Structure formats: structure tokens, C-alpha cells
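A protein chain is absent from this complex, but the other protein chains hold their places.
Take a look at chain A:
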Amino acid sequence: MERLPEKKEISNYIIQSSEDEIKRIAFELHEGVGQTLYSVFTGMQLLEANMTDHESKHHVHEMNEILEKTIQEIRFLSVELHPPTLSSLGFLPALKSYLNLYKATYGILVEVEQVGQEILLPERHRIMLFRVCQEALGNIAKYADTHQVHIKLEWEKHGVAIVICDEGIGFDVEKNRHKPGLAVMYERMKLIGGNCVITSTLGKGTTIQLELPLQ
């Protein structure tokens, strides 16, 4: 009799399929729609430069400004969905690129400390770690009421450890353990053979410890 897939395999498959789709959309936005709009933008700039009628020139200038903002937003969307550097350069460049966007979007400053040299993780592990960090940072922006976050990455021969700390309002971890925002972080780390520990003290802040042993 054919063996039925285990729950973990099904979860893995669902997450992988959705990650593939997100990556495809991000790539299409960045390389397809974004590039096409950029070509239109440069063409419009040329048109604007050669125009003599003041009113038309002003009108084209306004359209160019809207195009420029749209191109910028498409780049931001692409980074949020799946930073292009995550597949090519690795986890840290992708995280740094996301953190620039995070600071500009939420006004929260993020300090990054790195110990050791980045070890190139398998792409699936990179994506999962990135998503967990993204979820943690999103939760901080939504609930922590803080203006600063500290991230420490420690690369060792046997694994990587990431600690995300904030000095926000804190929360009751036990009461919220099964809420989707936290449950998804535990689950994603478990799926790649890692571990996630969340500790928090009301009024003092929250610490998220992620550990991923390298096979």
C-alpha cells in the first residue's frame, strides 16, 4: 500500500509551493513590469527634454514623477516579497536590503551585529530564516511600540544563531503562543531542523532566539 505523506511533508510542500510562487511574482515585478516601466520612463524623459510647449512639458513632467514613484514602489514590493539578493548573494545581503526598507517604512532603527563569516545556507533554509525574521520585525512594528531593534547574527561552523531584541512593551508569550504570528515562526524553524525561542517581559521588551544547526 502506498505510504501517505506525513504532516511535515505536506507543510513543507505547501510552504515551498507558495514560496516558489512568491519568488516568481517578485521576479516578474522586478525584471518584467519594473524594467518595462523604466524603459517608458527614460523614453518620457527624452520626450520631456525635447518639448518646447510649456504646458505639455509640465504635463509630461508630472507623468514622469508618477512613473518614478511607481517604479520605486515596484522595487520595494519586490524586496518585500522576495529580495533578489536572497537567491543570488545570500541571507545577510537580503536581510540588510529588507532592513533598509523596514527602517524607511516604519521609522524603526535596526542595529545589526555580525559575528563570524556568513555560511551559504541552502536556498530553502535562507528563505525560511528570512521569513521568520520578517515576521518578527513585522510583529515589532505592529505591537512592540519601540523605535529600535537589535539583531545579532552568529555564524559558527556548526550553525547559525540569530537574536532579535527590542525594548518595547513586551507581551505574555504563553497566552499568545498559538496565535498565527508566533506559531508560524516556531513551525518554519522546525521545518528546517531549527529552533525558535521567544521570551518577553511586560514593559521591558522581547527577545527572539533562532538557531539553525548546519547539516
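Just so we're on the same page, a residue touches a chain if its C-beta (ideal position, glycine included) is under 8 Å from a C-beta of that chain, and two chains touch if they have at least 3 such contacts; residues count from 1.
Everything below uses one rule, namely that contacts and distances are computed from a predicted model.
*Asks:* Can you pick, from "Quaternary amine transport ATP-binding protein", "GAF domain-containing protein", "Beta-ketoacyl synthase-like protein" or "ABC transporter domain-containing protein", the UniProt name of the chain not shown?
*Replies:* UniProt protein name of the non-displayed chain: "GAF domain-containing protein".
*Asks:* Which of these, A:Met51, A:Leu81, A:Ala141 or A:Leu214, touches the one chain of the complex that we don't see?
*Replies:* Of the candidates A:Met51, A:Leu81, A:Ala141 or A:Leu214, A:Ala141 is in touch with the missing chain.
*Asks:* Among A:Gln72, A:Gln114 or A:Thr201, choose the residue that contacts the chain missing from this document, as touch is defined above.
*Replies:* Answering carefully, the residue with contact to the hidden chain is A:Gln72.
*Asks:* Going by the touch rule given at the top, which residues of chain A touch the chain that is not shown?
*Replies:* That gives, for chain A, the contact residues 58, 62, 65, 68-70, 72-73, 76, 103-109, 138, 141-142, 145, 147.
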